[in-house]
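Every protein chain of the complex appears in place save one, which is left out.
Take a look at chain A:
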């Protein structure tokens, strides 16, 4: 297994795209506390603003870092097919399960490290503007930040699974962007219509929307007149929905990878 981990680490660190995708993701996430600091640093820093600054706007529905790390996840498997390197890879490392396990472990470790680094960088930025980040190590902000790390990790692993499932990059990119932006928003919107109210119980099982609840500071549901009661799961329950989605994709892709011709 150590050989497989060494292989995947070398693969990841010898690709230029790993660096520019990580860099852009961290910089985009950093832009949020910088903009917030310039715009509203004269006002007290509440926990929701602090969370948005720390996670780079991810809680507002723009998970910059997660998206870029998910592309790295897609490249981890999709590139092997796109550039035909799966053949030399499997002649250097023919134990397929070991290869996939190594990809998951290395990409996960890098994702967690980069996300924690991005959080620290954003925390320093908030400190620079406000001089203090109140409640940083207390709940609910602490749980929301842990949730952000978990969210980014699951998002990245979904990308890795999709790249392996589709054996390429473009299809995986389409799914990872279309699913949260269009499909889930469409289902959520349609559930407001009386004729489609059967969609209401489905909403809490939408993976990307559920995953986003991992990063929320205030877990109480927003109540607007006429809005259905979606009966959402709690933070970790919603996170589990997202995790199961990623696990199903990875399990399917893993099984097919073992059965398919390279």
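Annotations
Simple rule for what comes next: contacts are C-beta pairs under 8 Å (C-beta built on N, C-alpha and C of every residue); 3 or more make two chains touch, one makes a residue touch a chain; residues count from 1.
Convention: contacts and distances are computed from a predicted model.
Per its UniProt record, the hidden chain corresponds to "ABC-2 type transport system ATP-binding protein" from the list "ABC-2 type transport system ATP-binding protein", "Integration host factor subunit beta", "Carbon-phosphorus lyase complex subunit PhnI" or "Ferritin-like domain-containing protein". Within the complete assembly, A:90 is the residue of A:27, A:40, A:90 or A:247 that touches the hidden chain.
Residues 3-4, 6-7, 9-11, 14-17, 79, 83-85, 87-95, 259-262 of chain A touch the missing chain (whole complex, contact as defined above).
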